[in-house]
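Take a look at the structure below.
A single protein chain has been omitted; all remaining protein chains appear in their positions.
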């Protein structure tokens, strides 16, 4: 690639937007040249419009960019959306209509029938839905990535997919960074567990079925599996941990199943996409792993770690999986989606 | 009761032993007059032999007691056991053989066929097993309470018992105090989750079936329900939180089931036992409760709080429950067992 | 006291207001019969107007009270103020003008020359300033308690007062509850230290000098001591810990100084005021105490614990002190002030 592709970020000043700015810093294919935010920020320098909440400093080159308002036109063709759900629907559509490729982390379009809900290691073929969006009269398109806890779960389930997943019961222990900033008050979560995250259980249940579902010309047939989620907030900074029990259609021995986990690989690895983890599902053999503080950052936060795969007395197997919620569960997920799109020639 | 019953504590200097000392302080029926510990401590004053780890100060009257070694004889007839599993088997048996009633928090005898594993609100009739122990040639007897996480789970399931529990999947988020002192290194648990507690899942699965089982003359027929546990340690001081999905034999509406939770009461409440919580299962209607830091201490730590009862897409219902692991899950559980035994005339 | 004195709380629905409601529950002298809040809440039941943030449940009797707006008139003569600083100045003055005794936890009037900044164990004579307020044309009066960290520090210094305090350097490690609700975002404080609390250092420095100062007819001459504060937020729920180095005018041996701490008592203890701790300054001899999680709640949160008194290579002595910020540092402080006022016959 002789010259980098210019990209923009919608909602660049918020915490998810900052994650995009950080994740894109030094990207070999994409160069962030355009940052969009609300009217209040437009016209200011990015450094003035943004209270930087992430570790380390704001990338210097981005600090000097002037914030644009979130209107299509002078933005690059490829834009990442870190927009708040309250405003994402209309703005993302406006961009897609005008010919932009909107690679969105927002929840707004995830469940629309012609919008792919992508996990590149699981359902790269769902990208074909982008073509269906032309029926809307759009020159561009919208692609989405799942909710942060859903990524950890579906990646953790991916090596089981070939054995026919029939039932899933999952309990999450989710990090505070998943709630943004200011997010969870410390008075609520310090040395505590909050056994409730608004809307999260429903999202996990329905998104999982779509991600693991089958492309059917112009829509996705959801995986016909029963799925139940219990979502909890715990005092952890980064990394959503999920305990999972699952029933499978096919018989498989524990040994063979662990082997499937250890050898799992997929399209992003085969194409050597820049943000693809070497091992998308990293199986840990220690009896007490994965652990969020120690394992969420492996492979730059882009792999999902799995451990403790064993028989379940109720369903067939149970295990623990863990994903970095702000990287693999947000900015990194969207960037990997864009890399997949580029590798398919969809961004030309 | 004109005069208090004298009681002793085996293993009184450890952290669970300290919980007994604290819980018995000011008890209306029982007076702690004897503290037993290892040879190393025997002969010392309790205050000298003990590094007090609990909040507040050591009760003054107990501080002056001389520590005995853990041999039957001069100990009171009723002794609570807070002994380490490594030594509890032989010592508890020796006491029972000599005519002591050993009300034990140790795991050693829980699963023996003639030993009751009591939760007074659930299976007070299991006490009849004490008579069976006479076949061992014992003049006394051993009664046990469950593992700390099992208490929270079984109390949380108790109002469902009449509807025929068939399947249980439970995920725990357990407090650090459950591991004693020094217990969990802070380097392991600070801002982290450890998805493993040695031996805990097996204990929860098998103990739950015995507690919810049926008395059959000289043993307990376990509840014929399938049960799977996922056990995790989280950075919480006190209070084990459990998310539960359960399948029931009988049909029951959500409304009727919540009513069963709100009105649940049992023998300890009817007999007004001193340590019995007014509401053994306290149902909280807020959408984000129970929470360990805010709710574990309700009813002096003796009730189990439950919330979020709702339909489960896989099994029938799901909910969250929470119990104070060092009170209702340990010292308080054993003392309530002894109160039940006294109210049955078994301590005469 | 045959009949309780009716009292009100201004700003009763906020977190400090809730602390007053909880602290006054079951008070032997005072009965909370009036709760005032903003227009938005006025007219609602207290239970409807309030999101209860404290442990346990809202006192049942208070839940049914109707919230009034914060205007003098039908409120009881004695009102506690938990008002936000943004509105406290005018409202507290209006109440004082109309004949109410306003016992305030707000910072607004603390440094006014005719308003006492009370710590009943230290400067009960400062109450005489109330009479000076009549020059303002007020029928009532305003009395204040210090900032939460200042209470811990000044109580910790109180036994040194007779030796002539000349210099103070203090570093605080303050609990998150000191910032109210939602207060400190968990993303800021989880496993972290924030070495800054807006305005806190100035307040500690100037309030300490006034509290330890001398009554001079119509104002307080501040203690002519140099004072420097470093204020930090740490991940602790309740309890502000302060490390202190101090220089004294008089020579005193370490032994005699520790004796002064162990025997310290004052007016609230002599008068046996209901909220007075038996030992206002509780000296702990363990080498690693006081600790907020273990010691902040001693004496119902009303004492200040002190430990590690030792020589300082720079100034004369150094030590650690700790106070419960929402009890001794807020609601409990104000109630003790009112008890002192009552015992002086000032509330008649």
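By letter and in written order, the chains are A, B and C; residue numbering begins at 1 in each of them.
The rule we apply is simple: contacts are C-beta pairs under 8 Å (C-beta built on N, C-alpha and C of every residue); 3 or more make two chains touch, one makes a residue touch a chain.
Here the structure is a predicted model, which is why all the values come from computation and not from measurement.
Set against the missing chain, the residues C:57, C:214 or C:288 yield one that touches it, C:288. From the options C:161, C:230 or C:259, the residue with contact to the unseen chain in the full assembly is C:230.
The omitted chain makes contact with just one of the residues B:67, B:191 or B:282: B:191.
Considering C:68, C:241 or C:275, the position touching the chain not shown turns out to be C:241 (whole complex). Looking at B:72, B:195 or B:235, the residue that reaches the missing chain in the full complex is B:235. One chain of the complex is left out; on chain B, the residues touching it are 53, 176-177, 181-191, 235, 237.
By the touch criterion stated above, the residues of chain C touching the omitted chain are 167-169, 171, 173, 190-196, 205, 226-228, 230, 232, 234-237, 241, 243, 245, 287-294, 307-308, 312-315, 318, 320. Interface with the hidden chain, as seen from chain A, comprises residues 55-56, 190-191, 237, 293-294, 297-298.
Assume only the chains that are shown with their structure count from here on.
Common neighbours of chain B and chain C, by the contact definition above: A. If you average the Cα atoms of chain B and of chain C, the two centres end up 40 Å apart. Centre-to-centre, using mean CA coordinates, chain A is 48 Å away from chain C.
Mean C-alpha positions place chain A and chain B at a centre distance of 42 Å. Chain contacts: chain B has residues 190-191, 237, 293-294 touching two or more partner chains.
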